[in-house]
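Removed: one protein chain of the complex. Kept in place: all other protein chains.
On to chain A.
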Amino acid sequence: MKITSIITCGAIYGLTFFSNSQEELAKSMARGKELYKESCITCHLANGEGVKGTFPPLAKADFLTKYPEKSIRAVKFGMSGAIKVNGVDYNNAMPPSGFADDEIADVMNYIRNSFGNKNTQPVTEKMVAAVKEK
């Protein structure tokens, strides 16, 4: 009896926590979408496909999954030089977004869960704050 109630409580707690965090993620993504439309869409386009050879894609981009920290750093501090994304070479420059850390978390959550990307583990403000310019 005791054990069952512990398990039930645990399950309820876990579910609530999980659904809460998923709800948080959804809210963060919604805020991120607005920021994406403001600052990212002109180069990476609405579907995240970018322009082959000029602006790298975000949609199903191996770079995003391989280098989550580099991706955050790019949004925070800008990025330039040669990179390879999904087998295609890019040598361009992205200016820093000027977003606050919580906004960078939002736009990362949107990007990491849109255009065919899926990452239920959310990016938090704390994680963004920990990323330094190098």
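Quick note on the criterion: a contact is a pair of C-beta atoms (placed from the backbone, for glycine too) under 8 Å apart; a residue touches a chain by one contact, two chains touch by 3 or more; residues count from 1.
Operating definition for what follows: contacts and distances are computed from a predicted model.
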{"item": "Absent chain [UniProt protein name; select from \"PQQ-dependent sugar dehydrogenase\", \"Chemotaxis protein CheA\", \"Spore coat protein CotJC\" or \"Substrate-binding domain-containing protein\"]", "value": "\"PQQ-dependent sugar dehydrogenase\""}
{"item": "Option touching the unshown chain, where A:T65, A:S80 or A:Q121 are the choices", "value": "A:S80"}
{"item": "Among A:I41, A:A59 or A:I83, the residue in touch with the chain that has been omitted", "value": "A:I41"}
{"item": "Positions on chain A contacted by the hidden chain, ascending", "value": "37-39, 41-43, 45-47, 54-55, 78, 80, 91-93, 95-99"}
